[in-house]
Structures are given as structure tokens and as C-alpha cells.
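This is the structure I want to talk about, given as C-alpha cells.
Omission of a single protein chain aside, the complex is shown with its protein chains in their original locations.
And then subunit A:
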Amino acid sequence: MENNQTNTGNPSVDIVYRRKRNAEEMRHQVITFALMIFFTIVAFVAVGSGMSGWFTVPFILLLAAIQVVFQLYYFMHMSHKGHEAPALFLYSGLLVGLITILTFLTIVWW
């Protein structure tokens, strides 16, 4: 139990400490959010400026992948302890999903 590690026996001290820690985490979440907004704007600008598709397609896919990592590890707390099983489930799903996409793109060609 992660709760026990911060237990000083004095409930009000624990709460002050935990609230401070929560506030710090929330500040990181806001920074993550600002970065996600920034990546989104960059992706839209890259497409709007009319650069070659050979550059923009891999570029916006990379930005999407970074954003998803931010969502999963910060907003959905996968960076916290006790998320081994969720990581296994999600990455298994992702593996099957990526093989499906690869298959469809190579077999169903027209």
C-alpha cells in the first residue's frame, strides 16, 4: 500500500504533505497539456503550410505518437506504480492492432 509509506501517525501532517505532492503532480499535468497543445498546433501548421507529404505524414504520425505517450503516462497515470498489468493489456492490444493495420495495408491494396 503506497498509503502506508507516507503515514506519520498524524493525519493532518499526512494531508498537508499529500496535498502538496498532488499539487506538484497537477503542475506537471498542466505542462504536459501545454506541450500537447503545442504539438497539435505544429501538426496542423505542417499540413496547412502545404509541405511535401513525404515529410508531413511521418512527421504528424510521430507527433501523434508522442501525444499518446503523454496521455497514457501522465493523464492516465501509467507512470505510477502498480500499472504493470495495464501496460501488459494495452501493449498486447497495440501489438495485435498494429499487425492488423499492417496486414490490411499490404493485402487490401485496391
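Methods note: contacts are C-beta pairs under 8 Å (C-beta built on N, C-alpha and C of every residue); 3 or more make two chains touch, one makes a residue touch a chain; residues count from 1.
Here is the rule we go by: contacts and distances are computed from a predicted model.
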item	value
Per UniProt, the name of the complex member that is left out, chosen from "Succinate dehydrogenase / fumarate reductase iron-sulfur subunit", "Cysteine desulfurase", "DNA-binding protein" or "Cytochrome (Ubi)quinol oxidase subunit III"	"Cytochrome (Ubi)quinol oxidase subunit III"
Positions on subunit A contacted by the hidden chain, ascending	2-3, 6, 11-12, 15, 18-19, 22, 25-26, 29-30, 33, 36-37, 40, 43-44, 47-48, 53, 56-57, 60-61, 63-64, 67-68, 71-72, 75-76, 82, 85-86, 89-90, 92-94, 96-98, 100-101, 103-105, 108-110
